[in-house]
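Structure first, commentary second.
Heads up, one of the protein chains got dropped from this complex, but the rest are sitting where they should.
== chain A ==
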Amino acid sequence: MSTAGTSGPVLVELDEELWSDWRDRIAAWLGNVTMTQSTFRRMAGDTAEKISEPHIKRYLTEIAEEAGRHEQKIDDLYRIIGRQASGGRRLGAAAMSRVQQVMGQLVGKAGGAPRAEWNLLRQLLPVNLDSIGAFSTAQQLGLALGLHEFAESIFPIVRRKEEHQLLIMEFMLEMGPQAILYRGGV
């Protein structure tokens, strides 16, 4: 920062060394945002492929596409804080997506829903919720440090992801009897 004059104020937690450290910590958290969102985007795409019901298939395909756009916006967040994204977390997301799909199948089958589609749909809920939490936490970091472009660019993303959560929940509930009582697919 530049200064002018002869006598000046006391700065509380505004020095460059501290802020460099804080930016590093935000960058580390953005790695989590990347991993959770990339996991959700992959799972939404995989689930859409497996579903045959045309309405749900279409909505999920759109959600997966929008999830990809949200994932790309994370690069802008890195830019605002002057840091670079690491590719490692996206690779981790590929593995995490597979783990989540397997977990969804195991839990669903144990509960009497043998078909893969509905179990994947249900598993999208905690995965998207995790991603919503990751984005929202990043927004709080931006608010805490007066980074308005950072914080305010996250707001519409979280809003859309909340809408997606509601939609996925509706389809999961709507198709629950079909999956459990009739042991059918989606």
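What we mean here is this: contacts are C-beta pairs under 8 Å (C-beta built on N, C-alpha and C of every residue); 3 or more make two chains touch, one makes a residue touch a chain; residues count from 1.
Following the convention adopted for this analysis, contacts and distances are computed from a predicted model.
J.: Considering only the chain that is not displayed, what protein name does its UniProt record carry among "Cyclic pyranopterin monophosphate synthase", "Glucose/arabinose dehydrogenase, beta-propeller fold", "(2Fe-2S)-binding protein" or "Monovalent cation/H+ antiporter subunit A"?
T.: "Glucose/arabinose dehydrogenase, beta-propeller fold"
J.: Tell me which of A:15, A:76 or A:174 is the one touching the absent chain.
T.: Hidden-chain contact among the options goes to A:15.
J.: Considering the complete complex, identify which of A:27, A:103, A:143 or A:180 is in touch with the unshown chain.
T.: Looking across A:27, A:103, A:143 or A:180, the contact with the absent chain belongs to A:143.
J.: Tell me which stretches of chain A touch the chain missing from the display.
T.: 1-16, 18-19, 140-141, 143-149, 151-152
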